[in-house]
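Inspection log for the structure reproduced underneath, given as structure tokens.
Of the protein chains in this complex, all but one are displayed in their positions.
We call the chains A and B, going by the order they appear; numbering starts again at 1 in every chain.
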Amino acid sequence: MTAMTHEAEHHGPPSNFFQRWLFTTNHKDIGTLYLVFSLVMFFIGGAMALIIRAELFQPGLQLVDPYFFNQMTTLHALVMIFGAVMPAFTGLANWMIPIMIGAPDMALPRMNNWSFWLLPFAFAILLSTLFMPGGGPAGGWTMYPPLMLQHGMSFPFVIFSVHLMGISSIMGAINVIATVLNMRAPGMSLMKMPMFAWAWLITGFLIIGVMPVLAGAITMLLTDQYFGTTFFSAAGGGDPVLYQHIFWFFGHPEVYIMILPAFGIISAIIPTFSRKPLFGYSSMVYAIASIAFLSFLVWAHHMFTVGMLLAGSLFFMYATMVISVPTGVKVFNWVATMWRGSLTFETPMLFAIAFVILFTIGGFSGLMLSIVPADFQYHDTYFVVAHFHYVLVTGAVFSIIAATYYWLPKWTGHMYDERLGKWHFWLSVIFVNILFFPQHFLGLAGMPRRIPDYALQFAEFNMISTIGAFGFGFAQLIFLWVIIKCVRGGEKAPAKVWDGAEGLEWTLSSPPPYHSFTTPPVIPETEAPAR
Amino acid sequence: MRLESKKSAARAGGVVFGLLAAAGTAHADFALNMTPGVSSVSREVYGLHMLLLWICTAIGVLVFSAIIYSVIKFRRSKGAVAAQFHHNTTVEIVWTVIPMLILISIAVPATKVLVVMEDTSNSDLSIKVTGYQWRWGYEYLDEGISFISSLDRQSDLARQRNPVIKPREVENYLLEVDNPVVVPVGKKIRFLLTSNDVIHSWWVPALGWKRDAIPGYINELWTRIEEPGIYRGQCAELCGRDHAFMPIVVKAVPEDEYRAWVEEQKARMAPGRQEPAQAANPAPASQPQQALPPAAAAAQDVVAEPTLAELMQLGEQAYLTNCASCHQADGTGMPPMFPALKGSPVVAGDIDAHLEVVLRGVPGTAMVSFAHLSDAELAAIVTYKRNAWGNDTGELIRPADVRAAR
Partner (left out) sequence: MAQAQGGYYVPHGSYWPLVGCIGLTTSVVGASGYFNGDWSIWPLLVGAAIMAVMFFGWFGTVIHESVSGVYNSQVDRSFRWGMTWFIFSEVMFFGAFFGALFYARVFSVPWLGGEDIVTNQLLWDSVNLRWPTAGPGFGHLEWEPMGAWPLPTINTLLLLTSGVTLTIAHHALKANQRLKLVLFMWATVLLGTTFLIFQGYEYIHAYRELNLRLDTGIYGSTFFMLTGFHGVHVIIGTVALLVITLRCMRGHFTPGHHFGFEGVAWYWHFVDVVWLGLYIFVYVL
């Protein structure tokens, strides 16, 4: 590796605060901005979740009006998905992909700045609707008409803010794809890339493929509301269900947008702490690609109860079930990577192992949901809520937390506090299960989702779930503290932070120079696939 | 660290178990699993669910054992040295093919059940179900009976922010209605679902499935209930503010009892009597007398030329049932989403314009048409609105006026 011989060309960051953060074109600064933004959004979305859970602590209406409750549900999801998880992944991509593939920066640095800075504006608009007369959006994150068309003045603001988020993610994705395809160091062939870069390449494709479709769907909502079009109204020859088809054509790939980068992260962490190469690198790549491909063919599994043609239901059921196979390949490969390794259990590894187990549980409930007759019972109950929080919280969010611990020393140049990290992990993993596992029971026993009040037989598990929510929420304050502490100082981290780690990012100093690889590193012909 | 993690794990187990145990003793009513239900379909669905559950559990046990084994066995602190293998085509093929086979073994029974469920032909009776924000309307197509079914008064009182009675004091809190759907056992009943405003979803777990009620379209669902009884469910698609408060109660009775009920309803619906059908069955078995008589019951007594007092009394009832969820009991609404009726220029103004709003709704808003209410009820509601809360117009609207405006 020839990487770090170019100190001479090193340019530091601009000293002016505005120049550095507002006008920046530097992938690390933009990555940092994304990550900080995402953390803030996670806490805002989490606070909304806590309002939801607090209202559900007991039967009866104690704290909030049902309409406000619906606003919380809606905004919680929008903030978590578009504000917390997706920006976190984009932030990680910004920080790590150029370093991992030996590039000086992202391919389109100015556009990179634009993609980030659109987000604060978009969320300022979205959250400001809470303070408008009539309140914020309350139709669920899925925004189904005709209900969505019953909003007060917040309606166009919500639609447009989602448009902005979409534009931001599309530009972010274009950038990642262009970077991966065009900026690799000589010798870094596609099949040598780290899994994270692979996962993001495919994720980027999904984003560009479906965010515009969402934009189209909500644009039709807008014109139905203000220009008298009748896309979603039967009297005018349209169909409310048409919206659902278009929305879920976006929505299902969207959930894989939130999990494929996680697969990449886990595929980096497990080999490092198993001190063993990733098992089945190429099958991992094919698995991700087939998951992405299939994700375009399964959207209607969210709408089995709308009364589809039998053939349609069957097709979507089979296609959905098939996704379990490539996902299974990934899970098995991770287990095989740990098998006969030499394992240690630093915080990133703990979160990664928890990810594999808990994501799989979420995947199982997903498989159950895909079986049409059974879904007739599960649909729109807390069983679904349990399913997607297992894949999203203990899946996507856990992977982001794991990635943070894994690369935090690289980013800051300091080791984080391992003891606090362990506390964070154990509290999180315990409480998150108290939070979401009972929701399976609630759903099976018949509790619908999106309700602020429920019948008495659901009281116990709701109480337990709420306790779990507050425990899990406050455990995240430890995370916040670990990060702040690590940024402010601590034991100096070496270039290669983890002894089992492999890949270009560990050849650069911690923290890396402002411009990563000012001249491309040389990747030896013979090197085994990266991890 | 090793020690610490083990301790934490033990703690984790303790907490979970403790909580579960506490929950178990606190209330005997809670359920962990899906109900097998009371029809052949619901039992098939339940069987499918259990099959899935066991398959997932089995795979889970295998996968998680392998992980736990690795975590225990291959830790560096125990001196494990990493092997360097990184692929093995045989095992990769094996763990692609086996899940595939498992999936096929699930798909076959699932397909069979689905085909049976989708077949609504040869039904014995059809009931049209219409979702309204936030109540259900039922229409027995072969009998010409129809009525509206809303959350019962007790639950409605208990679900307020500062309730006069506590939810825990209400039996079947949120799962009770004023007028249940009465159906015969042993018959193939076809439900035709649609909606008047937004999408709702008609769900009674004991019947094994739910289906969306979509405005402008009709969805079908069928059942053949095998045991008499009362089966409860609720709306399962977010439909706005009171989505949590539109329960469904199905009362399955033997054939002869059903016929008797039908005759009673028909008599009530007979021409010349201008009131809405009222499911006159003496409130569902599980519940003693309802605290307040449903609005519709009073409507029966309204003659063609009611007095203002009569209309006000009936109007208040009907208003509370139908309008108060948006416009509030005291008529102040929740501006700007739901306008106040108290002091509203529409309410105080031209009667025809006022009736127009109520009969046709305001397109594109939550204010939908209430034309499904009877002339008597609407007359009472409008009269009530024009005289309550200081809207003292002193005007009296007769059912005939409403009929004329339709």
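Just so we're on the same page, contacts are C-beta pairs under 8 Å (C-beta built on N, C-alpha and C of every residue); 3 or more make two chains touch, one makes a residue touch a chain.
Since the model is a prediction, treat every value here as computed from it, not as a measurement.
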Touching the absent chain when the full complex is considered, from A:Ile125, A:Leu343, A:Ala402 or A:Leu508: A:Ile125
Considering the complete complex, identify which of A:Met220, A:Met321, A:Ile400 or A:Ile430 is in touch with the unshown chain. A:Met220
One chain isn't shown here. Among A:Leu39, A:Met72, A:Met100 or A:Met183, which residue touches it? A:Met183
Among the options B:Glu143, B:Glu171 or B:Glu220, the absent chain makes contact with B:Glu220
Absent-chain interface as seen on chain A, which is shown: 9, 11, 14, 19-20, 22-26, 103-105, 107-111, 113-114, 117-118, 121, 124-125, 153, 156-157, 160-161, 163-164, 167, 170, 173-175, 177-179, 181-183, 204, 208-213, 215-217, 219-220, 222-223, 225-231, 233-239, 242, 245-246, 249, 515, 517-520
Applying the definition given at the start, please give the residues of chain B touching the unseen chain. 128, 192, 194, 216-218, 220
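Throughout what follows, only the chains that are shown with their structure count from here on.
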Taking the mean of the C-alpha atoms as each chain's centre, how many Å separate chain A from chain B? 33
Parts of chain A lying in touch with chain B, wherever the complex brings them together: 59-62, 65-67, 70, 133-135, 138-140, 144, 146-147, 149-150, 152-153, 225, 233-235, 239-241, 274-283, 305-307, 310, 313-314, 317-318, 321-322, 324-325, 328-329, 331-332, 335-336, 338-345, 353, 356-357, 360-361, 364-365, 367-368, 371-374, 376-377, 379-381, 422, 426, 429-430, 433-434, 437, 441, 444-446, 448-461, 463-464, 467, 500, 528-529
Given the complex with chain A, which residues does chain B contribute to the contact? 1, 4-5, 8, 11-12, 15-16, 19-20, 23, 26-27, 29-35, 44-45, 48-49, 52-53, 56, 59-60, 63-64, 66-67, 70-71, 74-77, 80-88, 91-92, 95-96, 99-100, 103, 106-107, 110-111, 113-115, 117-118, 158-161, 163, 166-168, 172-175, 197-199, 201, 203, 205, 208-212, 214-217, 219-220, 233-245, 334-337, 364-366
